[in-house]
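As you look at this complex, bear in mind that one protein chain is not there, while each of the others sits in place.
Showing subunit A:
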Amino acid sequence: MNIEQRKQEILAKRAKLAELRKAREQRGDTKPKQDSLLPNAPDTGTLTLPANQDSRRRELDDLIERLVDRPVGLSREDSPAGKVSSRPSSTGRGSLSPGSHDERNPQTPPRGRATYTQSQATQTVSDGEYFADIPSEVTSLHPPPPKQDVLMYSVGVQTNETGGKDASYSDEEDRDSSLNRSPRSHLRSSRKEKEREDKLRQQLREEIEEELKNLKLSANSNGDTKENLVDKSTTHNGFFNRALTSEEMEVVVASDEFLDFVNRSSKVIERALDEEYDVLVDYATVEEDYEDDEDDEVGEGYGRSKSKKGRRLKEIAQFYDERWCKKRMVSDINFSPKFPELLVTSYTKNASAPQDPSGLLQVWNLHLNSRPEYTFHNTSDILTAKFSPFHPSLIIGGCYSGQVALWDTRSKSAQPVQKTRLSGASSGGHTHPVYSVDIVGTQNANNIMSISTDGVVCAWSVDMLAQPQEYLELTSPHPGKTDEVSPTCAGFPPSDPTSFLVGTEEGTMYPCHRYDRAGSRAGIDQDLRYKGHTAPIMSLNFHSARGSVDLSDLVLTSSLDWTVKLWKVRPFGSSSRASATTSARYTIDTDTSVENISYLTEFPREEVVYDARWAPQRPGVFATVDGAGSVEVWDLLVDTEIPVAKATPAAQNGTAGLPRAYGLRSLNKVAWDEKDGKRMAVGGAAGVVTAYEVGSDLAGDGVKAEDWASMKKLVGRMERGLR
């Protein structure tokens, strides 16, 4: 029944509004007429008294002076009287014939009376004018520009209960009728008077605003509707302390605007709270227990003999979202090239929550530990994800369904802004899982390259994922039982976007070309293969550090055969095999005359190695993660047999309850912060991403120039089989 009442109220209000509108239109119609009439009205007054105009003006002047000097409250109190007597006064003025007025002038006593009636007249005039000017302002409830306080206040009133508005409407109605009653006589035209009138108007305006406010407040406080509990003591200053009802609360809390606000502001707050450095710290008063305790827990590497601190791994953050990361595995990690504090992680599906989207992608911020900066979804498991190096807000990913998807951090939606079609074969895309995507090329000419496990390689335009720009099916050049190759990983040399290496399930690496060229067709190179791994290759990474010596032909692979191997890749497209055949690393398969190239060196581990990545700045540093759950950092310039640092991610809240079973500890991926190589992130089967800060001897800055040369020498020694 409450609702019924309210509906009726609203209907009534609408009717009122319509009335008001009509009235205003009518007024608009009549106004010009009035205006045209106006010149006639003063005619009678001014034309008949040209002789004594001066004296009359003087009289008016001091009359108005008195008016202005009068206290504001008083003049307001008078105004109703002015309204009522407006008609008589105007007729009275008509009766004031110029002659009689002039006569009375020297004699003081009656003059006061006369001016008084006149003062009333002026007042009505100004009053009437005020109302004529104001209504449009009042109906829209806009405050007058100069008053800051009022601005805050009346905006508040706007969102307030309808009771207040109601009051103002009826108020306006009154005014309208008063307007109709009040005569419009523009008798005065001199500038001074206008100024004074303006002054008066200003005063009146302020008063009326005051009154309006009070009206609204009282309307609110005795309001019939539910929650107008205005605490009058706090209403000044624009602060409206009122309790919201539960319904109102629900409406607010469910509004998109509010949720959006909560999302943004809570992020800011959490970043602020997560900030560890205290700007107010006073080092003079800090007690002794502020010691460096970093070295004890982590960095349990083998090479702890010298300069331990420079090679430490310090755990700085762990990212885990209870709602989303539960029972998912980290499938890829990538740092943003533009914002080194951001990293994107992709996850496989949570089999125990089939109603949740299978694919999950989260962007974490090193300064915001407790929640992801962004969360994205897809209908299929996301197997790999990468920030676009050419556009900071774009993230590309490869899915189990064979789709390539593109997310945009600017997008409101969690779904990809673009993705390739699911029906891969008919549209010329992938039909098998895509474990490897990359963006190759330059700022202005780049492609998304995706490779699926059935050997299909596609190049896509970032703007158009409906159809691949290139489609290439890799087939084994010298088929044995089958001509299929199943790439598990791929790598593009930093310098050449037309060639790439694929690592396959059977452990062989093949060089491939995107395009036909002289003597060879697009696809797997006929004459060359890199043989060494005896189990599927899990990762393949080109050396990308830029230094005085070019090391971009060094490739690092990790495999399920418990090794990490270092390769020196032959320049793509060169078929100069004769020169190389001297070394034991090169053998020629007699049946097929395919040249087999072996690795430079290998690093045997005690576990399957899932990932190995070069540091982005140091010539000899790389990191590996393995199935036992440890992350190791190597520096070939220090030691080629053992890692210089080793760490295991701490058990985290989310995973503490899980059994520390073998599988759950395993780490799948490692990523370096590409900008300065100071941070590293690892993640694995537990769904937790752990970020490390690496010691200064492993980080990007302070690389000595001779390091590059000595790395080159080291590679040379390896090449000659000296190691």
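The rule is short, and it goes like this: a residue touches a chain if its C-beta (ideal position, glycine included) is under 8 Å from a C-beta of that chain, and two chains touch if they have at least 3 such contacts; residues count from 1.
The rule is short, and it goes like this: contacts and distances are computed from a predicted model.
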The complex's invisible chain, by UniProt name, from "Trafficking protein particle complex subunit", "Roadblock/LAMTOR2 domain-containing protein", "Glutamyl-tRNA(Gln) amidotransferase subunit C, mitochondrial" or "DNA-directed RNA polymerases I and III subunit RPAC1": "Roadblock/LAMTOR2 domain-containing protein"
Touch with the omitted chain, as defined above, among A:244, A:588 or A:642: A:244
Of A:371, A:570 or A:618, the residue in touch with the unshown chain: A:371
Residues of subunit A in contact with the chain not shown: 148, 152, 155-156, 158-160, 231, 234, 237-244, 249, 252-254, 257-259, 261-270, 272-273, 278, 280-282, 285-286, 290, 323, 370-371
